[in-house]
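Just one protein chain is left out here, and the rest sit where they should.
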Amino acid sequence: MQVNQEFRPKIVAFCCNWCSYAGADLAGTNRSNYPADVKIIRVPCSCRVNPLFILRAFQRGADGVIMCGCHPGDCHYTTGNYYARRRMTMLFSMLDYLGIEKERTRVEWVSAAEGAKFAATMNEFTATIKGLGENKRLEDLRCKTQ
Amino acid sequence: MKKVSRSSLDACFAAIAASQKLYLPVADGEKKRGAKYAPWFEGAVYSTAVNTVRSAKDFFFPQVEKMTRFKMDGKQIEVEDIRKENEDFVIFGVRACDAASFAILDSVYLSDPVDSFYQNRREHGLIMTMACGKPTETCFCSVFGIDAAEPAGDISCWMTEDTVYMQANTEKGEALLASLPMLEDAADDAAEETKAAIRQVLDKLPLKDLSTDAFGGDKLMKLFDSDKWNSLSEACLACGTCTFVCPTCQCYDIRDYDTGHGIERFRCWDSCMYSDFTLCAHGNTRTTQMQRFRQRFMHKLVYYPSNNNGTFGCVGCGRCLKSCPISMNIVKVMKTLGEGNE
Amino acid sequence: MKQETLIPKIGVVTDIRIDTPDVKTFRVVGLDGKKVFEHMPGQCAMLSIPGVGEGMFSITSSPTNTEFMEFSIKKCGCLTSWLHMMEVGQQVTIRGPYGNAFPVTTDFQGKDLLFIAGGIGLAPLRSVINYCRDKKDEFGSLHIIYGSRSKDDLVDYQEILDEWMTDDNVRVDLTIDREQEGWDGHVGFIPNFVKELKPDLNRTVLICGPPIMIKFTLDGLKELGFSEEQVYTTMELRMKCGIGKCGRCNIGDKYVCKDGPVFRFDALSELPNEY
Partner (left out) sequence: MQDTMMKRASELLADGTVVRVLGWKNGEFVYDPTPAVFDSAEALAQDFVYHDFCGSNLSKYLIELSRLEGKTLVFLKPCDSYSLNQLLTEHRIDREKVYIIGIPCDGKLDPDTVRSSAEGILSAVTEGDSVQVETMYGNVTLNKADCLLERCTVCKSHKVVVFDEMLGENGTVNPDSNRFDMVEKLEAMTPEERYEFWRGELSRCIRCNACRNVCPACSCEQCVFDSPTSGVSQKAAADSFEENMFHIIRAFHVAGRCTDCGECSRVCPQHIPLHLLNRKFIKDINTYYGEYQAGAEAGSRAPLVNFTMDDCEPNVIYKGGSK
């Protein structure tokens, strides 16, 4: 049985293909450390992230979900992240409104050159989630392993 | 017959709840406008609302029920039977209409092949009914031969200003009443006055003269081909409110859910009002809302009686009259179709 | 706890035969290598791949086959596409048998039979055909009229050529919808073909195929002088439980899964046309 084991959060990071995913790559080549608890999902653009994706991540057991995209103004598709910005603001605000800890969700703009920022963001986010503990308020009990 | 003062009713609940789960209607929802069945707790107040928003069928045919679990491993499949023997439970305050709905569900689920999920719950449930002190304008159970003053169930109860009378109808009910020390003996006709008062009100109900003459298995084609279905169904939103609050709606869907560590097969209520109800790979046999709408009422008023010796699949609880977003309901359907069709 | 029909058994696919570009025939046995259950011709079983879906399929092998059951399945939806991707050895869940059957032990006894099938509609009839061939002395002669879009779409073509056509008691007439190279048989739609062939009026008819084919063939049969009491068909609608409880496969007050899938046309014509 797992008793008193350190809590390892599951974190899902949606990274846009053009900036943040490259940023994560750079973090890797630069040997910047960030926790292995972060699972990266590559999306063509931050705008591709449907609110359903975020909820689905929580359903499947994520304890925190972070979305990374190009800095506003730098979107590969010119305006994608502007839409994403509004969308995520609304969604996160709604999650907070329903009493789901807002700290579990975050948006961060990471460019292809910001490997260090990527690592730092992930470290910090993971620490936050660790502090919050397991996601209990938006979990799907059926998906929990007994 | 037994009796207990209303002030001792709580003690009575506590005594039942000490040995098994007890559910009773309590006020619920925004501004406490509705009522729901809830597990009894210390301080729970029995709601005398004429009916709960959801029906008592939930206890035997819950909205969602896990059926089987599958473990998948390459080409191998393992079936896990997750059925468990249900615990005994008591439902208090079931109205005559809901009590009659169990017979309708029984004829579906307990006919061969028996549905063991339903049977399991049915065998472990004890039903305590309550006569309707204050039936309301949407009640029309008498149309289907149900007497709200004489509800069925394992134990029937009548409530007056200060006393609750209890009459056991089955051995199971007898045993439960015998186990409650706070009950006193009462004359067998002690509740007659209450019954008479109820019948007086029932006699004044606006829907009591609703006619079922135009319906039944033998009227199948005539009703099916009626041109009135179009206007009846034109405003239907295709939601499932009527089916989900209905005590006799019994259709279900079987679905699989991938939990990530196996497949869970569950069944859930389904509604013939939904567009995917009859959707097959090759198309849909009911493509318009009129057809789906017609199916629901034909099932209750024609198909069900045809297969069950003329018993209608409606108990007149009036829930759909209160809940339908556009106020279309079985009463309007019966009146419209019945016109000139007696 | 009591046996529950809704909880399926496991079947193993031991053989997969490619019939046409979109029809495969699957051979299924239980984990012990034996038949999962016995059935009568015309009955169905619920096959499922957990997580993909469950569907009702007619059992195409004859009950006289004591070793296995076969299902001829056309690829047309989510579950069937998955089934078509299966390899030998794959397990599926199976429950049944469900529905009534063709009245082979009663009404069909001693009768001459006429089978009319279109496309995948041969699947449910194949069970009856082989049953009748195996119990020769209980039935009269068999006449099979079968058609499909093209030669490649004829289900069980090899079996038709090798076994049915060589059987003295069986007459087979094949047709395809359009001219095709390498086909010297009849070309044309089934309803017209049936009218041209003028089958013997004493035969009991079993029809299965696309709804539109059934409709026109039935009209044609009536023109020829057949009565509705002589004609049987087998239906299919969306099903979930298979035991007449989930409430969706009804035609009027009859549930296809329980009171069907085999219906005689005189009974069917008294029901609403909602199929």
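Letters A, B and C name the chains as they come in the text, with residue numbers starting at 1 for each one.
Please note the rule applied: a contact is a pair of C-beta atoms (placed from the backbone, for glycine too) under 8 Å apart; a residue touches a chain by one contact, two chains touch by 3 or more.
Computed from a prediction, not measured in an experiment: that's the story for all the values here.
Student: In the complete complex, the chain left out here touches which of the visible ones?
Tutor: A, B
Student: Out of B:V45, B:I82, B:A196 or B:C268, which is the one that touches the chain we can't see?
Tutor: Within the whole complex, the residue contacting the unshown chain is B:C268.
Student: Among A:L52, A:A113 or A:A127, which one is in touch with the chain left out?
Tutor: Here the residue in touch with the unshown chain is A:L52.
Student: Across the whole complex, list the residues on chain B that are touched by the chain not included here.
Tutor: These residues of chain B touch the chain that is not shown: 28-31, 33-34, 36, 50, 53-54, 63-64, 134-138, 201, 204-207, 231, 234-235, 237-241, 243-245, 253, 255, 257, 266, 268-271, 274-276, 279, 321-323, 325-329, 331-332, 335.
Student: Identify the residues of chain A touching the omitted chain, counting contacts across the whole complex.
Tutor: 51-52, 55-56, 58-59, 72-73, 79, 82-83, 85-103, 106-107, 137-142
The definition used in the following text is that only the chains that are shown with their structure count from here on.
Student: How many angstrom lie between the CA centroids of chain A and chain B, rounded to a whole number?
Tutor: The computed centroid separation for chain A versus chain B comes out at 46 Å.
Student: Let me have the rounded angstrom distance from the C-alpha centre of chain A over to the C-alpha centre of chain C, please.
Tutor: It comes to 53 Å between the two C-alpha centres.
Student: Taking each chain's centre as its mean C-alpha position, how far apart are chain B and chain C in Å?
Tutor: A distance of 40 Å separates the two centres.
Student: Spell out the residues on chain B that touch chain C in their complex, using ranges where they run on.
Tutor: 67-68, 70, 72, 75-79, 81, 83, 85, 108-109, 113-117, 119-120, 217, 220-221, 224-225, 250-254, 256, 258, 263, 265, 267, 270, 272, 277-282, 285-286, 291, 295, 298-299, 302-304, 306-307
Student: Quick check: in the complex, which residue numbers of chain B touch chain A?
Tutor: Those in contact with chain A are residues 257, 259-261, 264.
Student: So in the complex, which bits of chain A are touching chain B?
Tutor: 60-61, 142-143, 145
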